[in-house]
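Let me begin by presenting the structure, written as structure tokens, before commenting on it.
One chain of protein is taken out of this complex; the other chains stay put.
Should a chain be cited, it is by its letter among A, B and C, assigned in written order, with residues numbered from 1 in that chain.
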Amino acid sequence: MSVSEGARPDPSRVRLVGFDADGTLTERGIFWDDHGKGLRRFDVRDGIAMQWAARAGLAVVVISGKDSPALGARLEELGVPGFQGVLDKPACLETFARERGIPLADCAFLGDDLPDVPVMRRVGYPMAVADAHPIVHAVAAWHATSPGGYGAAREAIEHLLQASGRWADVLARYDAADLALGAAAGTFE
Amino acid sequence: MSVSEGARPDPSRVRLVGFDADGTLTERGIFWDDHGKGLRRFDVRDGIAMQWAARAGLAVVVISGKDSPALGARLEELGVPGFQGVLDKPACLETFARERGIPLADCAFLGDDLPDVPVMRRVGYPMAVADAHPIVHAVAAWHATSPGGYGAAREAIEHLLQASGRWADVLARYDAADLALGAAAGTFE
Amino acid sequence: MSVSEGARPDPSRVRLVGFDADGTLTERGIFWDDHGKGLRRFDVRDGIAMQWAARAGLAVVVISGKDSPALGARLEELGVPGFQGVLDKPACLETFARERGIPLADCAFLGDDLPDVPVMRRVGYPMAVADAHPIVHAVAAWHATSPGGYGAAREAIEHLLQASGRWADVLARYDAADLALGAAAGTFE
Partner (left out) sequence: MSVSEGARPDPSRVRLVGFDADGTLTERGIFWDDHGKGLRRFDVRDGIAMQWAARAGLAVVVISGKDSPALGARLEELGVPGFQGVLDKPACLETFARERGIPLADCAFLGDDLPDVPVMRRVGYPMAVADAHPIVHAVAAWHATSPGGYGAAREAIEHLLQASGRWADVLARYDAADLALGAAAGTFE
């Protein structure tokens, strides 16, 4: 039920995927200690997938409306570019994409809540975590089956790599190339 | 199954909403470290909704029976007024409301456990988190579908803003005004 | 499917209830930091119930096979007696009970895993958390519907207070005495 006007959303065109942080890369909870410092929970499988994407030529960027040292440390470990305290997410993504010569029509964005709606309405391939707000689901062209912080980013990246034919390279690295055919999430088990 | 006597509970009248903290704004767990300090888990979507409420003219206050520096830090970040270590919740809410010229009949309170029952029986619109104690559900006029700490406060605030016609303003801020009609939680997806 | 020989398990006789710690008062997870310190997650509703029990004349004690400063801090805050690093749980409970003139036949014990089986087989009223090991369920006379760390202790205490006619006193304290009849967990909602 995408609101993108014109062309039908096409995951195989995506060359850059942006991610919201709180509620998307992390679960929606923040664990506060006595000093007002917040722990955030990231999923290890999201992290490895972001590294796969970068090596496979699918650019990745994180755009957060908040400021969190925990997010900064996490992104530094992963080697993923990120912007924090961003008030205008569409402008931020557009600038980042233009510098790489990528139009917004070839960008995806994974979000969970209302502040993600403006940027999701501008990209060619808007994506929602499973536990996204109903309005976020309404503007998304693709819907993860995993909640934010529990593998939604991983699922999104696998989906984009499969759509553009880059998934087999990842499997080959793990001695699993012969298992590629049935590799769409959920088809085994 | 409300116990409020007289008038039928009416969410459109609510001008002030109070929240319990542990089990309502946080999940029921407290994470204790070796020094007896407790981490508490708050939901990011609850926080942003409290800020929407304040801007939309729906007053918000947190009333907790316990004392927790983590809660204090969280409230300070959000700019939300709160009272901790409160033995008499009804008196605390009544004083806070009276200073703003609001009768208890125009107040809501969201709670989860027995210590919230006395104040819930005094307000016009008592609300329960999804995982509230059965007796708390019995005195509530409205029941969240989300558990405490997992979006119950967010759901309560959206419900009150929708009932009083203030929800469209929030959506407009996020380039989502045209999606307002179906915006009741759960109707998309 | 209790293994207690002789008399049928009778919750109304219970005057002392013992609790295992890890997996029973906490969830089964321990959160380890870089220094090998472990955070443990306790349920706020368990804590308040332990205080109700003590005031209502139902003695409470925690017996843990491990040593954890976090547990010690939690028990001190609640004012609940506890023993840590206990190798022989039956002997520990028996001594504690004898000092209070209570035979093991009038004791309950709530556990989750194999190390709790020996003490559960000695008390008159063995209880299991919902996610207990199958063998622990096999020796229990009562089974919580809540997992360990998510309200199992609270549920156990409400059950024992109701069986011995002491639950109405708790409700009265919270302006809920008139709601006592349907108060068995799960009957509302």
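FYI, contacts are C-beta pairs under 8 Å (C-beta built on N, C-alpha and C of every residue); 3 or more make two chains touch, one makes a residue touch a chain.
This one's a predicted model, so the numbers in the text were calculated from it and none came from an experiment.
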item	value
Of A:C92, A:A105, A:A130 or A:L171, the one touching the omitted chain in the full complex	A:L171
Contact with the hidden chain (one of C:A56, C:A105, C:A138 or C:A168)	C:A138
Footprint left on subunit A by the chain that the document does not show	27, 31, 37-45, 48, 68-74, 76-77, 149-151, 170-171, 174-176, 179, 182-189
Interface with the unshown chain - residue positions in subunit C	1, 22-23, 28-36, 39, 113-115, 117-118, 121, 133-135, 137-139, 143
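Just so it is clear, only the chains that are shown with their structure count from here on.
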item	value
Centre-to-centre distance between subunit C and subunit B (centres being mean Cα positions), rounded to whole Å	31
Geometric centre distance via CA averages, subunit C-subunit A, whole Å	44
Subunit A residues counted as touching two or more neighbouring chains	none
